[in-house]
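Before I ask anything, here is the structure I am working with.
The other protein chains are all here in position, but one chain of the complex has been omitted.
We just call them A, B and C in the order they show up, numbering each chain from 1.
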Amino acid sequence: MAAAGARELKDGETVVVGIGLPQVACFLAKATHAPGLTPLLEIGVANMQPKDTPVGLADSRIFYRATCWSGFLDVMGMNLHRGLVDTGFLGALEVDRFGNINTTLSRQGGKVRYFNGSAGGNDVASLAKRVIIIMRHERRKLPVAVSHLTSPGFPGGKSRAESGLRGGGPHRIITDKAVLGFDGETRTARLISVHPGTSFEEVAANTGFPLRRPDDLAETPLPSAEQLRILREEIDPKSVYLGQAI
Amino acid sequence: MAAAGARELKDGETVVVGIGLPQVACFLAKATHAPGLTPLLEIGVANMQPKDTPVGLADSRIFYRATCWSGFLDVMGMNLHRGLVDTGFLGALEVDRFGNINTTLSRQGGKVRYFNGSAGGNDVASLAKRVIIIMRHERRKLPVAVSHLTSPGFPGGKSRAESGLRGGGPHRIITDKAVLGFDGETRTARLISVHPGTSFEEVAANTGFPLRRPDDLAETPLPSAEQLRILREEIDPKSVYLGQAI
Amino acid sequence: MAPTGPGEAGADLTGKIRTLAEVVKTVPDGAHVALGGFAIARNPIAVVHELIRRNKRNLTLSQGVAGLDTDLLVGAGAVRHLIIGGGSLDRFGPVHCVNRARETGSLVYEDWTSLSICFRYLAGALGLSFIPIKSLIASEILARLEGGAGSDQVKAMQCPFTGEPYVALKALVPDICFLHVQIADAEGNCRILGPRWDNEEQAKAAKRIIVVAEEIVPTDEIRREPERTIIPGHRVEAIIHQPFGAYPASVFGCYDYDANHLKLYVEHARDPARVFDYIDKYILGSSDHWAWLAKAADMRQLSALKAERNLGY
Partner (left out) sequence: MAPTGPGEAGADLTGKIRTLAEVVKTVPDGAHVALGGFAIARNPIAVVHELIRRNKRNLTLSQGVAGLDTDLLVGAGAVRHLIIGGGSLDRFGPVHCVNRARETGSLVYEDWTSLSICFRYLAGALGLSFIPIKSLIASEILARLEGGAGSDQVKAMQCPFTGEPYVALKALVPDICFLHVQIADAEGNCRILGPRWDNEEQAKAAKRIIVVAEEIVPTDEIRREPERTIIPGHRVEAIIHQPFGAYPASVFGCYDYDANHLKLYVEHARDPARVFDYIDKYILGSSDHWAWLAKAADMRQLSALKAERNLGY
């Protein structure tokens, strides 16, 4: 997942990351093909060099040795809202076929359970040039329609412009089983590649919305030995984020 | 003029000052009855302790030893536009009977000459709770109507609310001959006091708009010996701003 | 021109340094309180505890990303109306009390986003009654605000020049902002070390700013680097000097969060019955913040949390 995420980032880009795999993907890209990448944290951080094991966005370990400490207004206002963020990484409770994201609540048998809500999620989804969603691949987490549309992908299958949205919307969903993109016309999620060791059938069976088998279904490239080394030795030596899901 | 200006300021107030007499008036008040006064400069300065002889707002001498260096957005946005500035001092090329200020141009026989324009002047006039104008008393500088309405007093004699203006508008015109205020109903300038050594007749003859002799015409109090000492020894030992016009 | 003005020696010449108890007494029930914390960082915990001790009720509470501070106040039943962009205790868990209150409908809530809350504070700080934004559009967040407690706070609008669609947000103007900072002087000039999230806009939007500072420095020190002053003193009503005032949350450059105590809190917070055990024991059972610190941790534990000079945590 981290390697697949890193692969989507080009050198020189500006990227809003969160804690965990997005951060790992970003630093993997920065340590390999994209040294000029600028990672931003929504709280007001640019170009940090995280240390030890941060527990979240507010942990001093994640904003260690940044080159700028500012605030929401700089990072989310003067970068994201200004249209200058190339890629925003987001996690999700649920993502539906149009790339709409739910981070607010779950419904189980009429009972509503609340979660963290948007924080900067809706802002990133609304405003970044492209959004990459990183999440575990489970049928209930990839429904036809989200229980609560916290952060817009292509709501109602409409174009971003038609919805009045500024950013480019969802670009990839990267899971522990596959990489999905979005169809330019129907704006529904489509399979791009399945990870080694899984299959189209397994991915489709674990996806709540219908997936077509593409004619050119690819296998997600494995991380290179050098990528693995960097991940294991430099970025996440304690295997806090990676587990098996590199 | 400095003493008359200082007299208008209450302890604890927030005051936007400019270079010259406004600054002198403010520091005289701060050194005497209003130690808790906060002087602000529009460029982004709070509570400075000017040193030597600044040549203008951008001179490092005027913002020496401030307690905050920020920018327009803080001082003019988050103080003035927010409605938190008690008093704004302004100078003027011309001020008319409604307290409208011209700092943009003069017309002499059909020929237009341009001056500095507004800078923060219109912002202060539009937004401060009250405005004090400090200027030399000359007939041509106090016309019935300004040649160019740069900064609004009570345009057309209308109330500030009727004009859609937020701040309270002009409160005093302090000149080297007199102190003027504004009539609550007609919103025209009226004489409050004449300085010692001049007279109603002299003031009226040197004012371009009509002035009534008030029933209770007062003489402007002289600066106290202590005020004079502070002005001459501490605030302006080189007599740069004061000349004869204390 | 000779220096004038008070505060040279760092003495409290402006009379703004107050105790926690003095300040919290002046918070009326029903006030709109804004808290400067983010998740588990720089939360004004000392203030929150005292608000709970004084049994404040019916507060409106706003915050960009609700953290330990808000979760405690909601858990204690002090909040009637919640206005937040999100909520988290980072990896220690969700804001259980906040989430439960939303589930049971025990308070009125408005869910926003971090940037829309920041823009609303920015508008308040600038004295604008509204500000446009391109977030929220086509989301259920907006639909719920329009159909609920935020119905008079959002409105679809178009740019008068380009016709581009925006959501107009109403300015957010808290009655009181409680801001926890590392450094302040007796006049209230504040430095914030590390990222500042929406602290500047939030504080300057509020009618009253109350600062809790880890350290009070002489005004002379402030005058040496005035670029670092984020909140100028004339905006600040009162300064409370409270070392470890955000404990068990972290304050960059001063001390780290206390992972053990946060785990203990979350264990209590996830259970509606046990929240009150926590509040009773640790908050109501402590007469003030010093007593709370003595109860929650000993000097050895607090010393272990002290920030390393080079790391800042």
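The rule is simple: a contact is a pair of C-beta atoms (placed from the backbone, for glycine too) under 8 Å apart; a residue touches a chain by one contact, two chains touch by 3 or more.
Remember, it's a predicted structure, so these values are computed and weren't measured experimentally.
In terms of the touch definition stated at the top, the absent chain reaches A, B, C within the entire complex. Considering the whole complex, the residue from B:61, B:130, B:190 or B:232 that touches the absent chain is B:61. Summary of contacts with the chain left out: across B:5, B:39 or B:120, the touching residue is B:120. Touch with the chain omitted from the figure is made, among B:27, B:69, B:89 or B:182, by B:69. Residue positions on subunit C in contact with the hidden chain: 127-132, 134, 152-153, 155, 157, 159-162, 164, 166, 168, 170, 192-194, 227-228, in rising order. Residues 19, 41-45, 51, 55-61, 63-64, 66, 69-73, 76-77, 80-81, 104, 111-123, 126-127, 148-152, 155, 163-166 of subunit B touch the missing chain (whole complex, contact as defined above).
Counting the whole complex, the residues of subunit A in touch with the unshown chain are 14, 27, 30-31, 35-36, 38, 45-47, 49-53, 65-70, 73-74, 77-79, 81-84, 127, 166, 234-237.
The rule is simple: only the chains that are shown with their structure count from here on.
Ranked by how far their CA centres sit from the centre of subunit A, the chains are topped by B. A summary of chain positions shows that the Cα centroid lying nearest the centre of all protein Cα atoms is that of chain C. As a whole-number value, the distance joining the C-alpha centres of subunit A and subunit C reads 29 Å.
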